[in-house]
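Shown below is the structure under consideration.
All protein chains of the complex are present and in place, except for one that has been dropped.
After this line comes chain A, so read on.
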Amino acid sequence: MTERAVNGLIKMASPISTEAWQAIGLTLELATVTTIILLVLATPLAWWLSQTQSRWRSTIGALVTLPLVLPPTVLGFYILVLLGPQGWVGALTEWLGVGLLSFTFTGLVIGSVVFSLPFAVQPIQHAFEAIGKRPLEVAATLRARPIDAFLTVALPQARQGILTAAVLTFAHTVGEFGVVLMIGGNIPGQTQVVSTQIFGYVEAMEYTAAHWLAAGMVVFSFAVLLILSRLRQRADRVLP
């Protein structure tokens, strides 16, 4: 089937425009990439935070939590300034020859990773802390190196926390608005996501289209919370 035929079918099947479908696709892509990157970054960070005695622990912990309390427009504004030619990230990317990252998908990924960082780190950190010292000490007496203990003892025991982190990060990125609005530039297929599309529909007084997308978001968010509570129930049953 040609792309046009597919688009025609989509149009017939729902009142959601192809532009909106494009935004939905891009949103899911952004959320997936962000989740993968954050799991890779957050797991070691959460492990360090859960184990360290360092006096930097509370400072780093507060920094990681900061995006949770800052308004997204504050984050978006600073990311826009950082990515711009006067910011050090912008200066770096220009020096590397990649150009400015604002208004690109990569720029949105950077924004989302910062924005969702606490949602990835905190569940994993809590899961690591819940394991306690004992299993790792036992592993050490069996001559497991720290890396083995981490991979074969800590990581499997923390899997519920990691799963929670993944679901939360994904959902949080899907719902992101302020940051993408500030650094996105609203380019269809590149930086236009569902939340900014809804904003556009409301501003343009196209309320029917806004309703369809917004209702979709409500259903999606509810489903995510349902999945999370099911996961917790299962965790309660498995663990004593």
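One rule holds for everything that comes next: contacts are C-beta pairs under 8 Å (C-beta built on N, C-alpha and C of every residue); 3 or more make two chains touch, one makes a residue touch a chain; residues count from 1.
Keep this in mind: contacts and distances are computed from a predicted model.
The chain not displayed here is annotated in its UniProt record as "Molybdate ABC transporter substrate-binding protein", chosen from "Cytochrome c oxidase subunit 2", "Hydrogenase maturation factor HypA", "Molybdate ABC transporter substrate-binding protein" or "FtsW/RodA/SpoVE family cell cycle protein".
Touching the chain that is not shown, out of A:V64, A:L136 or A:L181: A:L181 (per the contact rule at the top). Among A:G61, A:G84 or A:G175, the one in contact with the hidden chain is A:G84. Only one of A:V33, A:L100 or A:L155 touches the chain withheld from this view, namely A:L100. Set against the missing chain, the residues A:I24, A:L39, A:I131 or A:V202 yield one that touches it, A:V202.
Counting over the whole complex, chain A has residues 80-81, 83-86, 90, 99-100, 102-103, 181-183, 185-187, 196, 199-200, 202-205 touching the chain that is not drawn.
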